[in-house]
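Missing here is one protein chain; the remaining ones are kept as they sit in the complex.
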Amino acid sequence: MSREPILSVEDLHVWFDLSGGSELHAVQGVSFDLRPGERMGLVGESGCGKTTTILAMMGLLPSSASVAGSVSLDGENIMARGEDTVSPHRWKDIAMVFQGAMNAFNPVKTIGSQIVEPMELHGTATGKAARGQTRELLELVGISGDRVNNYPHEFSGGMRQRAAIALALACEPRVLLADEPTTALDVMVQAQILELLVRLTRDLGLSMILVTHDLPVVAQVCDRAAVMYAGEIVEMGAMSTIYHDPRHPYTRMLFGATPDLLGDADVISIPGAPPRLDREIVGCPFAPRCDSAFAPCATVAPRRMETSPGHEAVCHLNDHVVAKEPA
Amino acid sequence: MEGRADYVVKRTLFALLTVFVAVTINFLLFRALPGDAVSGLRCQHCTIQFKAALRHDLGLDKSKWEQYKIYLKQLAHGNLGLSDVSHEPVRGLLWDPLKNTLLMLTLGTVFSIIFGLLTGVVAAWRRGTWVDKGSLWTSLAFYSMPTQWLGLMIVYFVADRIGLPHGGIQSPDLGILGNPSTYDYWKDRLEHMILPALTLGLVLYGEYTLIVRSAMLETLGEDYVLTARAKGLSNFAIVRKHGLRNAMLPIVTLIALSLGFIVGGAITVEYVFDYPGIGLAIVDAIDKRDYTFLQGAFLLLTISVILFNFLADLLYFKLDPRVTT
Partner (left out) sequence: MSTTAEPGPLLEVDDLVTRYPVSRGVVGTLRRRPRLQVHAVEGVSFSVGPGEMVALVGESGCGKTSTAQTVIRMVDNQGGSIRFDGRDITGMSAGGMRPLRREIQMIYQDPYESLDPRFRVRDTIEEPLLVHKLGGSSKQREQKVLEALKRAGLTPPDLFIDRFPHELSGGQRQRVAIAASLVLDPKLLVADEPVSMLDVSVRAGILSLLDGLRREGMGILMITHDLSTAAHFADRIAVMYLGRIVEEGPAQEVVRNPQHPYTRALISVVPKRDPNEQTVPQILTGETPNPVHVPSGCRFHPRCPVAEQACRTIDPSLQRPNGANVPEHRAACIVTAPGPSADEVGPDGRSAGQLAAAALRPAALALSGWWRRVWALVIDAAVVLAGGVALGGILALVPGSLGSSLRVGIGVVLFSALYFTIAHGSTGQTLGKRALGIAVRDVHGSGPIGYPRSFLRWLAFAVFTLLVVVLIIDLLFPLWDDRHQALHDKVASSSVFQV
């Protein structure tokens, strides 16, 4: 994994204008790299900014949002001139499987016509070729090509999710952003979809960011994970390091709050609630809920530290680790 | 696909059943009144024998059930009976005012649907801008205006300024110098139609704008619209390809519902503009106690409501592949 990152996010900030004139700082300086063929998990609870982050990367935030920072694809900052620089890459290089993929299809149009749409728009295929490719794509995700003229309501939930993946692959992107792709699905269908995503990323050489609140799903699918809390990535590293040697109490406590099928340990919830993001946060945002908070946590914001190669965390507990700040 | 066929069959049966019920109620309503067409007669030769003979001629001596059967049979032949006043067939009497009303209504609704859709879509698309706010307030104002008041305002302040007639259906001087040409005739008709149609159209315009705006806003918030944006569709293409058809679903129903009612609801407009449509004819018949005519007119209005609903159902069926029941 020493190759150049295919996608690189640097110091991304997103603010939403609130009706009262105040601002909600939803994403507070997120940076990460995604290497070719890598599967990375972006984990966090609702409101932590994970979905906002990837919508910002796609340039899909509503007009009430203002964005700062850079998103580079192959070294080129696609956010440099807003819509003009994003739109040529959107769906062609970076495609997305949406959170509500059950509703990602227009109910009054056939599945096929909706998959053909981006192909013709971006000129990757037209007419007969596009329809042929659509059939192939459906077959690729495990749906019979004969169902290309079906309407979304004629598909089951699992099939609609597969079709949404086929839709994301329509223009042969290199990066796939999957936002909670299995949240509304049953365990068995979830397993089918996760297996499909792993197979596709492997066979097609795709890089993927999997956004989810479900740590075990990331553990099963991803090589690397970034844990988000209150708009920032508090810990990032290889999946097994994160599980066996978490360097941020939030990560550890989140694992502790997740029941494991065959685990014996007690499942313990995290007290309190995440901070409000429409106010300035003093000190560490997790300090009020943290079981290991100490003196500096309430007043001094912790710095991002690389605790071991490729593993970084934002916590005062790591201050004694004499480590260099990541570049 | 059986469910789809089922939908059409069901709606058709339902519409026919409703028509039948309406016909029956219409029959019963006018039979429930005390007395009949004969008992009210007051004249020198109106002896009991004469009345009995008259009842026999009119079939009023038969049982209610027999009368009902006769009524249905006549109706099936398109016979609505003879007017109590002019003793002409009601069908013929209804035709002219109906024609006038329908022409005026078509003009008004086409105006309101086109502009309502346009403003509604633009308002939803440009949500929160001054365009949205402006159209929202305008349509709310028109929507909440009483029709007759708006009509009066137009008669007082608009009609003369733009040189359009404020009443009637034909200029008194038309045809004085011999038969008018077809062009002149229809031009005159149209001039008389514009203001009542505009009055009706403005009120409906307000309503439709509000409906379209909210339906469109809801649709634009759907996940597939976000997907369409991500796929790279332009805003216009999103509205055209993904927004409009879905937003049309609730719009079609509401528009059809309101259309059904305005056939009768045009009464106030026709009264203000003295426009000889069905509404004015009904007012007239009430004045003259022409029950048979009223019966025919009510039947017509009921059926128009049912018909528009049925059309809406069919259109809905066409627009939405999910419809099965």
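Every chain is named by a letter (A and B) in the order it is written, and numbering of its residues begins at 1.
One rule holds in what follows: a residue touches a chain if its C-beta (ideal position, glycine included) is under 8 Å from a C-beta of that chain, and two chains touch if they have at least 3 such contacts.
Everything quoted here is computed from the prediction, not taken from an experiment.
**Q** Which residue among A:29, A:107, A:145 or A:216 touches the omitted chain?
**A** A:216
**Q** Write down which of A:84, A:260 or A:319 is the residue touching the left-out chain.
**A** Answering carefully, the residue with contact to the hidden chain is A:260.
**Q** May I ask which residue of A:49, A:69, A:158 or A:302 touches the chain that does not appear here?
**A** Missing-chain contact among the listed residues: A:158.
**Q** Hey, which subunit A residues sit against the chain that's not shown?
**A** Its contact residues with the unshown chain are 45-46, 156-158, 186-192, 194-195, 213-217, 219-220, 239-240, 243-244, 253-255, 257-263, 267-271, 273.
Everything that follows uses one rule, which is that only the chains that are shown with their structure count from here on.
**Q** Note which residues of subunit B are touching subunit A in the complex, please.
**A** By the definition above, subunit B touches subunit A via 222-224, 226-233, 241-242, 245-246, 319-322.
**Q** Using the touch definition from the top, list the residues of subunit A that touch subunit B in their complex.
**A** 58, 60, 87, 90-92, 95-96, 98-101, 103-109, 114, 117-118, 121-122, 151, 153, 167, 170
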